[in-house]
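All protein chains but one are shown in place.
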Amino acid sequence: MAEIVVPIGPQHPALKEPVNFRVIADGETIVRLELDISYNHRGIEKAAETRDFVHAVPLLERICGICSHSHTTAFVQGIEEAMRVRVPPRARYIRTAVAELERLHSHLLWLGVAAHEIGFNTLFMWTWRDREVVQDLLEAISGNRVNYGVNEVGGVRVDVPERVVARAMKDLSFLGRRIERYGTLVREEPTTLVRFRGVGRLTPDAALALGTVGPTARASGVPYDVRKDDPYAAYDDIPFRVVTQTAGDVFARTLVRIGEMAESVGIVRRSLLDLPGGPLKVTSPRVAPRAEILSRYEAPRGELVHFIRTNNTDKVERLDVRTPTLANWTSVVSSLRGHPLADLPVVVAAIDPCLSCTSRIAIARPDGTGTTSMTWDELRDHGKRYYRATEGL
Amino acid sequence: MSLSRRLVAWARGKSPWIFLFNSGACNACDIEILAAITPRFDVERLGILAKGSPRHADILIVTGPVTRKQAARLRRVYDQMPEPKYVIATGACGANGGVFQGLYHVLGGADQVVPVDIYIAGCPPRPDEIIDGIAKCVALIKADARRDGRVTRRSGPAPPQEAVG
Amino acid sequence: MTRSAAWTADRVSAAMQGLGTGESVAANRVRVSVPAARVLEALARTRDRLRCDHLIQIATVDTGTTFELHYHLTGAHRGIVSIRVELPRDAPRIRSAHGILPPAALYERQIHDLFGIEFEGHPDLRRLILNEDWPESEYPLRKDWVMDPGKSYGGAAKEVG
Partner (left out) sequence: MDPLGIVAYGLLFPGLVFLIGYALFFEFVDRKLAARFQSRVGPPLLQPFADLVKLLSKEDVDTEGSDATAIRAILILAFAAVATAFLYVPVLGPSPLAFQGDLVVVLYLFTLPTILLFLLGWLSRNVFGTIGGTRALTQLFIYEVPLFLVLLGPAIAAQSWSLSGIAEAQRASGWAVVAQPIGFLVALIGLQAKLERAPFDLPEADTELVAGPWTELTGRKLAMMRLTMDLALVVGSGLVAALFLGGPSVPWVVEPAWLAAAAGFAAFLGKTLGILVVLATIRSAMGRIRMDQLDAFGWTVLTGAGILQIGLVLVLGGGGGG
């Protein structure tokens, strides 16, 4: 059958955000995938160089609407490391609590969108109804549903009074029960199983070689988690488990995210109960000395990196942001080949792309022409051989 | 006013179908609009449906500052919509580019590319504020339908309209 | 805060014999400055001898006089190795690292678009970050680049319906 080019995006109901796929499909199966993002590239890094640390935080908070706390925490921790400022423990605990609440609402959001991708709207509505509980909690703590404005250089701007902690405990136990309910639902509901299991499979070494991060990598058994590898905020003092699976397909990523939600509930409960006393922030100098910091953070979608270079002024000399979805796109292209068109939204949704973060990535067309990129070919052929061997495609 | 025009005004007010277009936003507004569709706010009780194709929609909700790359596509989507069509620009970005104003890859508010009828303030506006914006746009739709043309637009805060039928 | 495995500078220097010396810049991060021509060799050694299999990021800095590329790598040992390379400002060229680290193809394409650094051997360096009709050879993230109001940078013209 002649190859037809299916343009999906940049405006498409399956995509919550503008990404453009040129899918070259043979009938229903995808032959090749060209990906083109950066429709919401705004040039934030250029702007960050013209704003001092106080004004940069609101700008960086709006890189991405879902993981706004991630970007501000990574940036602020980088600047604090450059200024050698010790953040008071109460601030570190509050940052951890808000970070895990953000992971909770982001994963619930993702579970709904993934269910919507396969047409299962009831689960989409249920998960988003429960997500409102997390939003209320965040609003109780920070006053905002989105873009909470919790962080500033040297500490946090909001306090968590006793009554909010009490209310949080009640909400968290409700959320714990709901997350357990979704865990069993996803394992038992036939159409979800049929549409998720075995789709977009990534072997552990393919996951590593393609540079995947976060739940996408952990679903293939790669146990990288910045909260354990390079602990920040209060992750040293709070015990939690890094959730991993081995199958590496969309179903495994769902299980990893549901497991992580259960862990997050535990972390938030622990961090709010053991909230140490003391000040919320410490006065930090206006100017950061000459330094070069690599600030890493475990965002809901994976490892987020802020490379900050300061030069003895109150502005950053250079801020280079590498977002988790940027790293995960490579795996989408290679794992989608040979899949039916119907799987494209599911596999894309499986890495939970946050395009506002990834306003810059583009994948070279992996059609393997020419000899210059032999290793790239070997990797892809290995992927295909692995797929054919195990899948019998 | 003839019965048929009143009937059309009632029908258009009762079934405003929206089409969500992200013209380079940080997706906070998009998520809040989606939250408006989910059980707690549930806009389907007002007859509002989120449609997949611009051909099926009456209201185009634009979120985010218009980036250079998305501008041509926003224009094309707007042109594809059948008349009578309305545009709601969401949040500070929709108004004038918000916090991203002046960045090299950003054109500014949605009105740089498409004529905007209603602006919703906020960064991001809460779901109930978005529903209020849609309700004001529905009032505009009904006024247009009754006049069988376009009521003159006033640029300024929306007048306190009578109870939205 | 406890840091992960003690990652000493001399272990890195031993692995990078003849290329550069390791210099500890953070508790778990060691930086090695390497001549631009031998960056691929340095990356290969980091991946093989120092068992770094995950490319965190290729950070780019325009210091006004030169371009700096920082390849940050990590592995199961949780230590971070940063390979630092300096490129002249006038004709910044470097070998593409996608052969050794496939995700590099991704980051290099973005750097090419925003900084104008040429990556030889890159399979597909088409324009992607900026809009299609963004003027050629205008690299917005360079320190000396300023938006020239007279010039048109693409995107839809101001035809409001």
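The letters A, B and C name the chains in turn, as written, and every chain counts its residues from 1.
Going forward, a contact is a pair of C-beta atoms (placed from the backbone, for glycine too) under 8 Å apart; a residue touches a chain by one contact, two chains touch by 3 or more.
Everything quoted here is computed from the prediction, not taken from an experiment.
Student: Report, in label order, the displayed chains that the undisplayed chain touches.
Tutor: Across all of the complex, the chain we cannot see touches A, B.
Student: For the full complex, which residue in A:Thr192, A:Thr244 or A:Thr310 touches the chain that was left out?
Tutor: A:Thr192
Student: Please identify which residue in A:Glu117, A:Asp249 or A:Glu298 touches the non-displayed chain.
Tutor: A:Glu117
Student: What residues on chain B make contact with the chain left out of this view?
Tutor: 7-8, 10-12, 14-15, 38-39, 42, 44-45, 47, 51-53, 55-56, 58, 80, 82-84, 145
Student: Please give every residue of chain A in contact with the chain that is not shown.
Tutor: So the residues of chain A touching the missing chain come out as 4-7, 12-14, 28, 115-123, 125-126, 129, 189-192, 194-195, 340-345.
To be clear about the criterion, only the chains that are shown with their structure count from here on.
Student: Between chain A and chain C, what's the gap in Å when you average each chain's C-alpha atoms?
Tutor: Here the centre of chain C sits 22 Å away from the centre of chain A.
Student: How many angstrom between the C-alpha centroids of chain C and chain B?
Tutor: Averaging C-alpha atoms per chain gives centres 42 Å apart.
Student: Chain C: which residues touch two or more other chains?
Tutor: Correct list: 130, 140.
Student: On chain B, where are the residues touching two or more other chains?
Tutor: In chain B, the residues touching two or more other chains are 67, 69, 104-105.
Student: Considering the complex alone, what residue numbers of chain C touch chain A?
Tutor: Within the complex, chain C contacts chain A at residues 1-4, 25-26, 28-29, 53-57, 59-62, 70, 72, 74, 78, 80, 82, 98-103, 105-107, 109-110, 113-114, 121-124, 126, 128-130, 140-141.
Student: Within their complex, state which residues of chain A touch chain B.
Tutor: These residues of chain A touch chain B: 10-13, 16-18, 38-44, 46-47, 58-59, 62-66, 68, 109, 112, 124-126, 128-129, 131-132, 135, 145-147, 354-356.
Student: Taking the complex as given, what residues does chain C use to touch chain B?
Tutor: Residue positions touching the partner: 130-132, 134, 140, 147, 153-156, 158-161.
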